[in-house]
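With one protein chain removed, the remaining protein chains of the complex are shown where they sit.
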Amino acid sequence: MEKIKVSIAGASGYTGGELIRLLLFHPNVEILQVTSERYLGKFVHKVHPNLRKNTAIKFCGLDDLEKCDLLFLCLPHGESMQRIDNYIKLAGKIIDLSADFRLNSANIYQTWYKKPHPKPEILKNFIYGIPELHREEMRTSPWVSSAGCNATATILGLYPLFKNNIVERTQTVVEVKVGSSEGGNRSSEASHHPVRSGCIRSFSPTGHRHSAEIEQELSFGDNVKIHFSATSVEMVRGVLATCHVFLKKKAEEKDIWKFFRKEYAEEPFIRIVKERDGSYRYPEPKLIAGANYCDIGFELDGNSNRLVVISAIDNLMKGAAGQAVQALNIMHGIAETTALEFPGLHPV
Amino acid sequence: MEKIKVSIAGASGYTGGELIRLLLFHPNVEILQVTSERYLGKFVHKVHPNLRKNTAIKFCGLDDLEKCDLLFLCLPHGESMQRIDNYIKLAGKIIDLSADFRLNSANIYQTWYKKPHPKPEILKNFIYGIPELHREEMRTSPWVSSAGCNATATILGLYPLFKNNIVERTQTVVEVKVGSSEGGNRSSEASHHPVRSGCIRSFSPTGHRHSAEIEQELSFGDNVKIHFSATSVEMVRGVLATCHVFLKKKAEEKDIWKFFRKEYAEEPFIRIVKERDGSYRYPEPKLIAGANYCDIGFELDGNSNRLVVISAIDNLMKGAAGQAVQALNIMHGIAETTALEFPGLHPV
Amino acid sequence: MEKIKVSIAGASGYTGGELIRLLLFHPNVEILQVTSERYLGKFVHKVHPNLRKNTAIKFCGLDDLEKCDLLFLCLPHGESMQRIDNYIKLAGKIIDLSADFRLNSANIYQTWYKKPHPKPEILKNFIYGIPELHREEMRTSPWVSSAGCNATATILGLYPLFKNNIVERTQTVVEVKVGSSEGGNRSSEASHHPVRSGCIRSFSPTGHRHSAEIEQELSFGDNVKIHFSATSVEMVRGVLATCHVFLKKKAEEKDIWKFFRKEYAEEPFIRIVKERDGSYRYPEPKLIAGANYCDIGFELDGNSNRLVVISAIDNLMKGAAGQAVQALNIMHGIAETTALEFPGLHPV
Partner (left out) sequence: MEKIKVSIAGASGYTGGELIRLLLFHPNVEILQVTSERYLGKFVHKVHPNLRKNTAIKFCGLDDLEKCDLLFLCLPHGESMQRIDNYIKLAGKIIDLSADFRLNSANIYQTWYKKPHPKPEILKNFIYGIPELHREEMRTSPWVSSAGCNATATILGLYPLFKNNIVERTQTVVEVKVGSSEGGNRSSEASHHPVRSGCIRSFSPTGHRHSAEIEQELSFGDNVKIHFSATSVEMVRGVLATCHVFLKKKAEEKDIWKFFRKEYAEEPFIRIVKERDGSYRYPEPKLIAGANYCDIGFELDGNSNRLVVISAIDNLMKGAAGQAVQALNIMHGIAETTALEFPGLHPV
């Protein structure tokens, strides 16, 4: 099989670096170009020091991009959509990792992002990038929009319950705990180590933009409301979503198992984590740092109709670069786990 | 003023150590005896190394306890209530820091602790140890039962809202994030550093016993349901409670301010933390390590009737030893902040 | 006693904030003014959030400074010496917390700081700010220059050995491990949390400027060479200096004890930490966060003439603000531990 020629626009950020790491070991992919205006002409390992001795590639400029088979866009939110016509000309396939094409509705985009969308007519052509929900569409679509990291953890945790319509649609409360890499690679007062270290910081108690895509994916044509909050914790990589849903009618844990198995039994990257004892009874983000898993657990409240679903991912993997490579594999008919086999470390 | 003679039963644990630290600098208190069976005869600083050079006191046995003015009980849950009659004979005043006397109802105790209470007849004589709710009763009562740490953070965050009856009574979801010192000073597989370090561990998604005391204190004679979860995070000291409540009718943030001010304006240990900008817009547990504050913030959800209340304490201070010393001060008519002036560190 | 009127120039940094924290609880001190150009007119707690509800003071400008009894200079290195004449006019006593007046020799200053000293004639009038070495001079001198944090840990660990001339003078290797607050409160790429978190970073393997003051204080008129390295570790506050010295002649541990006792037996802020068992056999920086202690331990190498001395401080306390308040106390004949009683926390 001829190698897929891939370029990455905006490759000096954390997501871009993770993509390079994965693609360097992908047997069917050749990295053609990686761009960075800030580090133009520098070796990739100056910015992504883990890749030292693994590649001699250097950053080029965005305007130097040549034709390729697939172009990853890892640009800051708001930039992909400004020049999407150019990128479409460069590559037959595009995977955009920003928030620009996640929402199907330009109205909802404007509500949450406070500005009109410049390309509303193509929004519906981008497939929302969670393979577990949209695998078939990905097989034939040239354009994929990667899902938000917090949204991915939440949606995968709740999808079987909303799809099968067994939970109250407007009462769900989701609390995500997130690591500092979610904020990207630019330093700020808030990311200064003495400030950020050891913190538990409620940075988005309400109003988090990922709410919009979560509600989009869980609505199934009906009204849905997710009460979402995000809290920073001491961690670099990882998301843990704790989702409190309320069952429409009484159920036992084996009933819940059934719904998760029904949707996920064949999924290579979903693991149901639910042990009776030990330290790892429920999903744990640190165990999947570098891995593409979404680990999901749950517990029924014996005193009410509440079900607590716990969902963990690595925000840079299943929440960004890993899921994007999974999409690449699907779009090219390659085995879905290719280049995504790393299982995570323990202890860590 | 003659010094209050104080002893501590079970002084080798984290709560006991924190009490010793505070009382050593209390101008009106003399520490008479501190007990530990495990460290009998050893200097206190062997177990509480921060107290080196601050005291030459040694641990004695529980059976060596002599009469004193006030006895703190820092014994494991279930032990105080077995021998409470003895302790009552030893000291005119008792502050129990276990869970044994927190619940007013023996029935509810049995439901949550899975065994009958051996002294149901005296449960109502113990004042639940949050001064902001029970200050007047403490002034005249000889017995106080310290509140649970997670319960303290939650109750103080929600008290003005439930007291003033402005929120739905059965829809509240509370997610507490807790440090490792909550588990006490005995090592286990789960507390082993390679396992516990960097974790975000959903250790009690449902069924946490503090739910019972939270509901007791927030009921105001009516039905109330708190959907409670607890997650361990990378931190030694501290609790952050994120409480999602739903307002009965539309309100603005200034209305919410009013309720918090009404209840807490004069409280020395409650701070409302709500800034427009900066890294410290909301409560942050690390800033109050060693301090007796409960910091409370809130944010209204612009898209629904949800109000998110964020509440932080140090579990060993306002959640245990600090609040107990606050009770001691009230019980003796001493200025309430005595020995509790340490404001916390920054950066840390 | 009338209160000492104190102002702080450059009070928005970490050292300035720590000084405010300590002085707010100093019974003999009144804080007159605190300056910050960046936060002019803002409440102190906007910058030092731990001080919320503890003071209503606001930052003024450097040019607004009025006469006071003692002026602390917490300005960036290189600024105090430019305008020292002005400051001298404002205050009878000055404690400078920068590196500007630590070295007695203008030549050595130029060697290490790569520029000529603008006020060489007054260098000798500044007392080097470690009370354990210069207490008597501090009692009568109006000017004190606070010692560097890494220098303080190293000097206090080695002083009894060099003073008593029992170690090789040019063979000592010192490895300090330091927290992120040493870098100050300005964020940078290196202090960005995903970069700085969990790191062990050799940031100054050779050439650290504190070497100069260490050698000055340990020389005792003779040649001395300290081979110094500094490594950043995961910690916000704290310094641990591991000092490898080589004994001139064979000794036993009790001999070493003798030298430490001889110099430090009466010192309120030096603790010799050397236990046979337990987790706290040697000094541990986290235990003294917020405290003014310098904890010192040592171990003789059974296979050679090496003695390893381990010394821990809080860089913002004994390494800066705490030691400066200790100097203030000495300069005013106040009990030396005033406002410095906080013993540190455990667990933490």
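Each chain gets a letter, A, B and C, in the order it is written, and its residues are counted from 1.
Definition applied: a residue touches a chain if its C-beta (ideal position, glycine included) is under 8 Å from a C-beta of that chain, and two chains touch if they have at least 3 such contacts.
Since we're looking at a predicted model, the values are computed, not measured.
Among B:Arg102, B:Arg196 or B:His346, only B:Arg196 touches the chain left out of the display.
Residue in contact with the omitted chain (choice from C:Val47, C:Leu103, C:Val195 or C:Ile214): C:Val195. One chain is missing from the display, and on subunit A it is touched by residues 14, 17, 21, 24-25, 46, 48-54, 181, 185, 236-237, 271, 273, 275, 278, 280, 284, 287-291, 293, 341-348. If you put the missing chain back, the residues of subunit C touching it would be 171, 173, 175, 177, 189-190, 192, 194-196, 198-202, 205-207, 211, 225, 227, 229, 231, 233-235, 238, 240, 242, 244, 278-279, 282-286, 297-304, 306, 308, 310, 312, 347-348. Counting over the whole complex, subunit B has residues 14, 179-181, 185-189, 191-198, 234, 236 touching the chain that is not drawn.
FYI, only the chains that are shown with their structure count from here on.
Centroids built from CA atoms put subunit B at 38 Å from subunit A. Note: centroid distance subunit A to subunit C, computed from Cα atoms, is 46 Å.
Along subunit B, residues 278, 284, 347-348 each make contact with two or more other chains.
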